[in-house]
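A single structure is presented below for examination.
Removed from the display is one protein chain of the complex; every other protein chain stays in position.
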Amino acid sequence: MARFIKRSSKTIGLPPGSLVHVGESRTAQVKITVIDYDEQNFIEKEVSAEECFPFKDKPSVTWINVDGVHQIDIIEKIGLHFGLHPLVLEDIMNTGQRPKMEDFEDYIFIVLKMLYHSEKDDEIKAEQISLVLGKNFVLSFQETEGDVFDFVRDRLRNGKGRIRKVSADYLTYSLLDAIIDNYFIILEKIGEAVEEMEDKLIANPIPETLQAIHYMKRELIFLRKSVWPLREVISGLQRGESKLIHKSTQLYIRDMYDHTIQVIDTIETFRDMISGMLDIYMSSVSNKMNEVMKVLTIFAAIFIPLTFVAGVYGMNFSPDASPLNMPELNFFLGYPLVLILMASIGGIMLLYFKRKKWL
Amino acid sequence: MARFIKRSSKTIGLPPGSLVHVGESRTAQVKITVIDYDEQNFIEKEVSAEECFPFKDKPSVTWINVDGVHQIDIIEKIGLHFGLHPLVLEDIMNTGQRPKMEDFEDYIFIVLKMLYHSEKDDEIKAEQISLVLGKNFVLSFQETEGDVFDFVRDRLRNGKGRIRKVSADYLTYSLLDAIIDNYFIILEKIGEAVEEMEDKLIANPIPETLQAIHYMKRELIFLRKSVWPLREVISGLQRGESKLIHKSTQLYIRDMYDHTIQVIDTIETFRDMISGMLDIYMSSVSNKMNEVMKVLTIFAAIFIPLTFVAGVYGMNFSPDASPLNMPELNFFLGYPLVLILMASIGGIMLLYFKRKKWL
Amino acid sequence: MARFIKRSSKTIGLPPGSLVHVGESRTAQVKITVIDYDEQNFIEKEVSAEECFPFKDKPSVTWINVDGVHQIDIIEKIGLHFGLHPLVLEDIMNTGQRPKMEDFEDYIFIVLKMLYHSEKDDEIKAEQISLVLGKNFVLSFQETEGDVFDFVRDRLRNGKGRIRKVSADYLTYSLLDAIIDNYFIILEKIGEAVEEMEDKLIANPIPETLQAIHYMKRELIFLRKSVWPLREVISGLQRGESKLIHKSTQLYIRDMYDHTIQVIDTIETFRDMISGMLDIYMSSVSNKMNEVMKVLTIFAAIFIPLTFVAGVYGMNFSPDASPLNMPELNFFLGYPLVLILMASIGGIMLLYFKRKKWL
Amino acid sequence: MARFIKRSSKTIGLPPGSLVHVGESRTAQVKITVIDYDEQNFIEKEVSAEECFPFKDKPSVTWINVDGVHQIDIIEKIGLHFGLHPLVLEDIMNTGQRPKMEDFEDYIFIVLKMLYHSEKDDEIKAEQISLVLGKNFVLSFQETEGDVFDFVRDRLRNGKGRIRKVSADYLTYSLLDAIIDNYFIILEKIGEAVEEMEDKLIANPIPETLQAIHYMKRELIFLRKSVWPLREVISGLQRGESKLIHKSTQLYIRDMYDHTIQVIDTIETFRDMISGMLDIYMSSVSNKMNEVMKVLTIFAAIFIPLTFVAGVYGMNFSPDASPLNMPELNFFLGYPLVLILMASIGGIMLLYFKRKKWL
Partner (left out) sequence: MARFIKRSSKTIGLPPGSLVHVGESRTAQVKITVIDYDEQNFIEKEVSAEECFPFKDKPSVTWINVDGVHQIDIIEKIGLHFGLHPLVLEDIMNTGQRPKMEDFEDYIFIVLKMLYHSEKDDEIKAEQISLVLGKNFVLSFQETEGDVFDFVRDRLRNGKGRIRKVSADYLTYSLLDAIIDNYFIILEKIGEAVEEMEDKLIANPIPETLQAIHYMKRELIFLRKSVWPLREVISGLQRGESKLIHKSTQLYIRDMYDHTIQVIDTIETFRDMISGMLDIYMSSVSNKMNEVMKVLTIFAAIFIPLTFVAGVYGMNFSPDASPLNMPELNFFLGYPLVLILMASIGGIMLLYFKRKKWL
């Protein structure tokens, strides 16, 4: 449930802009890394909060990555120096945000979810990433170390591609793109799981399959909640009303928008499939009950009349009292004839069920 | 049901703007509290209706809070003095309003619902709050004493944060924010209940679970009805067409808008989950019936043929009449052989059911 | 069904603007009442069609109410004199209109439904009301005598409130408001019925409950069809593009718009509830079947094995033929032991069902 | 199925504007009728393709009606003379069009469906009507002879109403109006069928009822597909951006638009009702099964224990071997007491079922 509502009672009643960390409590030391580059130069180092201040006004592009948002003083110091609004700092520390994009003229603030599949809980987990795009710097705030940005770092280090030649907005785009690309990995995993479930469903629909379907449905509700608002975020960036985003970068953002739509489309497709699977499950349960009923009915309908016949000839009416009392019992062929009668009844019933296609 | 339609026949036929209290009847004395402040000064006192008149034209910010809307004369006096339209007064007294925002140029009128969880009825209850934002005053009308504004009052008293330095629109924002923040507490409660229900559902789906699901569904219908129109209300404030709302406050309102969307999102997520739970319930009932049927069928299919065999050898065909009449009865091993036959029939049936995976 | 499609074959093929009465056939004499007023004067009288002509050009506000739209000549005469377009007259006489508002510059034409609950058929019935708002007159056309306007008439007679001081648009608003206010009475009735049904449903879900749910669903479909288009009608008036509607009246129309939204909201809420009740019904039927099955299974599973045992010892194998043939029959404790055996089988079955929670 | 996709492989691969007849193959001779009129004059005659050419430039209004669109040369000749775009001609001949309106400045092209109920197949059938409104001519193309325009022809002949006094746009309106009016007849038929089905459903829900519901559902899908796009078509005409449509005619088109909305509304209402009927059907099937189960359970639960008792006293334990062996058999009142025991068991069971409300 914690995945669905995170905004906790901790912040209730505090004035807006109050810095309170909302999320899993963490103890790890906050780690700040600076990457500063232009076409010729490249610096990468771990720094303290104060050490990253001078980069603000350097003409080269600076990416300051903060791993850990649970230490108020650090977030506050950085926020103050880079001129962030208190509400932005509050949002960075409160990890229950809905993805959104806010344009503060001097900088653009973007919050979104980095998703990963936790092997331990077999659940999709989300880590909140906050990005601040300034004139020539990008701040990124993550909940913990470890992210999907290594490819971007490699490209920066190697100086391959456009990335070292262009400005901070392209870096922001690259980071966002890395996060969205990563969604496809999650979708592939889900796709495989859906396929596997479908095969199982057709082979043998047991209650566990239903649990799995239900579980998958919840995962998709969660995924959808994390991804759906992205559409608006990216299209907000794409409209390009901010002068922080250059025209050349907008083409890339348009491409990223397509990817986002593709992610959303795929989630909806999975939802459609899952709801189809529920139908299949329900009707295969009905089918099974039908089969059980048929077996019961066949047995009952064949043997109940036979047992009745046997019961009749087990009655003790006294032949002595009257010749009308059960004369069959004394017939020469009484027993064989009754056996034949019984076999005929059974045979007729079998034929009847055969004609009804129950056998 | 009273929660769903409150507008009663009392008001039918009256001219518009007629003041009639619609809602739970109350007898408590209406209580008026004034808080008047600027950066240096702070006054807080309980007053009569007339005593709050002079505050209207003071340059300092005044918050007049009225607990109780069931006394026509008081509402009327205040309304007249502060220049409120008769329709506004009617809406204040009629507690069945849909949340809405109306801009009357001189003042903005906002109606919304303060929610709380009534322990007594185990139900979410709503209290109507009407806010009037004027040039340098805020009027708030509540149905009863007791609210979620204590945090705001404390901040005003302590003079902490921005609140004492800025104008009446920020106070209005703070009050709205306090109400919306409170929704998260309700959502957390529901979230816990949903989780608990889900665990129960998987462990043992009894009709009571269904009742609980149904009940929760109704609570969500109610919640949705109270919160959904808020989206429009807040976005109306955010568009900032009124000169009563300063630009600096709009950032805060935008933040509050995000919270509103989050509340709505979470309600929709809960609805999705609940509807998934209904599916689970229905199919687990089917599964249980299937199991019952299997037990019945297994018993019937094993014992009905055996009983038939026993019936056959209980027939009274006279061996005296013919050697063909039940000679088995006089065989040396007749009885043991029949017992073996019966055991074989039972065994075959068991194997058959095992192969069908019914056992 | 007549409530759902009224436009009958009578009008097919006629040129547009042809006057044909479509609706329940009526024989009552058409009754025309004129109320003419300004702040000082007030006239109220029953008139003939021709007698109401002079009121058209009087500066005072005139309300001409026509009870009965089945007499072509009267409608035609009035229409001609007041300059109504033939299509308007056609719409007035055809009582199967969808609520709509049409602005003809010189006058505004509004059609809507006045709802009432018919005790006789236990059904919601609709009567079509057509309103024509001209410069200083209002025409209203009703299907029969008897309406919800008595409160408005009283206010006009008493001269209380704003109504006598302001122009024809306010009178139109008052009439519309009276009709919409009346919807709340219908909604209250439905609300009570829904609540009652819900209680019954939980106590004892019988097929009659289902019929009632279905019936209520149809009533809501009908209600929705009558009310939904009102939203557009009122918001059309509210946009205030016509110079016939004064600015001061627009505030009142905005208020009325809120009421309309509230009506629609409540209808949707009822629909949600009803569909939830269907789910409850279906699953409680399943539950009941489950219970029936359990009783059957318990009886069968306990007594079928016992009957089999009794059957075995009812076989007639001859002990004379061999000592292996049913020696139990001659055991000293044979009978008591068999009884004990039977009791044990029964007891074990009961324990088994207890452990399965079927008892 | 042919009703749902008509666009056949015949046209695949042909250049756009290729004239190929798509639809039911027909052999009847194409029949062309010209009606030419102004306020004084009226000509009506059957002509060849060439004979209708001179009417193009006459100042009087000309209506050329073509019955049959399967002869390429005729359509081509007319199209060429009246300056129709090749794509228009292609659309006229391909009877699988979706209703649409296209404005070619010089003329407006409208395609829609004329519906009729085929008694033979008990199915709603659609015939495609293409209308071309030029400066002072109207071309209409139908698949076969026989249409709903007879009322319009009569009015033209008689010179009654506005129709002879006004221009070609009013004629177009009249034709469209005749088609839409005709939809109400179809709706009335469906309405009756729905009502009848509902009565049957409540009286005795048999599988045939389900078939009927399903069938009706398909008819509504078809109807909806034919009518829904009309909304856009008519609202396109109503926006009045073409100078071919006069202002006075627009009032009439607005009226027609209302009728279209009414048709669509009614279709949606029927869909709602039908889906409600499916629910009723499903749950009445459940109810019936429940009842069957109850009968079975009551019989089984009463007689199985009784049969067991009878079985016990049918055992052959030898009273000679021990006085404990079935001494009841030799009791003086053994038999009557057992009968009483059996009656009691039966009675208790009956009471139990009565208390459970199964009887």
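As written, the chain order gives the labels A, B, C and D, with residue 1 at the start of each chain.
We take it that a residue touches a chain if its C-beta (ideal position, glycine included) is under 8 Å from a C-beta of that chain, and two chains touch if they have at least 3 such contacts.
What you see is a predicted model, and the numbers here were worked out from it, not measured in a lab.
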| item | value |
| --- | --- |
| Per the touch definition above, residue among A:Ile163, A:Ile206 or A:Leu339 touching the missing chain | A:Ile163 |
| Residue of D:Glu102, D:Glu195 or D:Asp265 in touch with the missing chain, whole complex considered | D:Glu102 |
| Option from D:Val47, D:Ile72, D:Ala193 or D:Val285 whose C-beta touches the chain left out | D:Val285 |
| For subunit D, residues in touch with the removed chain | 1, 4-5, 7-9, 11-18, 85, 87, 91, 96-98, 100, 102, 204, 207, 210-211, 214, 217-218, 221, 225, 278, 281-282, 285-286, 288-289, 292-293, 295-296, 299-300, 303-304, 306-307, 310-311, 313-316, 326, 328-336, 338, 342 |
| In subunit A, positions touching the absent partner | 150-151, 155, 160-163, 173-174, 177-178, 181-182, 184-185, 187-188, 191-192, 194-195, 202, 251-252, 254-255, 258-259, 261-262, 265-266, 269, 272-273, 276, 279-280, 282-284, 286-287, 289-290, 293-294, 296-297, 300-301, 304-305, 307-308, 311-312, 314-318, 320-322, 324-326, 357-358 |
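By definition in this document, only the chains that are shown with their structure count from here on.
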| item | value |
| --- | --- |
| Touching subunit C and also subunit D, the following chains | none |
| Magnitude of the superposing rotation for subunit A and subunit C (Cα, nearest 5°) | 145 |
| Same-site or different-site touching of subunit A by its copy subunit B, using the half cut | different |
| Centre-of-Cα separation between subunit B and subunit A, whole angstrom | 25 |
| Interface hub residues of subunit B, defined as touching at least two other chains | 282, 286, 289, 293, 296, 300, 304, 307, 311, 314-316, 326 |
| Chain contact topology (line, ring, star, complete or other) | line |
| Complete list of chain pairs which touch one another | A-B, B-C, C-D |
